[in-house]
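Reviewing the structure listed below.
Missing here is one protein chain; the remaining ones are kept as they sit in the complex.
Entry: subunit A
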Amino acid sequence: MPGTAEVRSLYRAFLRESVKFPNYNIREYVKRRATTGFRQHATEKDTAVLDSLRQQAQADLEVVKRQAIVYHLYSRKQKSVMDIPLATMLEEQAAAAPYSQSSS
């Protein structure tokens, strides 16, 4: 079918952009939204609808690209708890813990 390569390329572009978000929640949301959005219309046959969807996707992709930059400008140094490997987190907590085995 003509245009499916372009759609796959768009989907790929969304997934590529999504990983650029520094914030865990937004990153996962963009990925999830792209996946559900493309899945939702996976069986669409009507070329007029496909055309409008493609245009919408292209416009949305621009928004995602811009927002990835904006989120970088205002990103926090502190990471989301979901971004920290469990082992690292436990080590840091153990190091910061005020109580030790000597206390009752």
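Simple rule for what comes next: a contact is a pair of C-beta atoms (placed from the backbone, for glycine too) under 8 Å apart; a residue touches a chain by one contact, two chains touch by 3 or more; residues count from 1.
The criterion applied here is as follows: contacts and distances are computed from a predicted model.
Student: Select, from "GPI-anchor transamidase", "ADP-ribosylation factor-like protein 13B", "Acyl carrier protein" or "Methyltransferase", the UniProt-recorded name of the complex's unshown chain.
Tutor: "Acyl carrier protein"
Student: Of the listed residues A:9, A:25, A:47 or A:75, which contacts the missing chain in the full complex?
Tutor: For the chain that is not drawn, the touching residue is A:9.
Student: Where does subunit A touch the missing chain, residue by residue?
Tutor: Touching the chain left out of view, subunit A contributes residues 4-5, 8-9, 11-12, 15-16, 19, 35, 38-39, 42.
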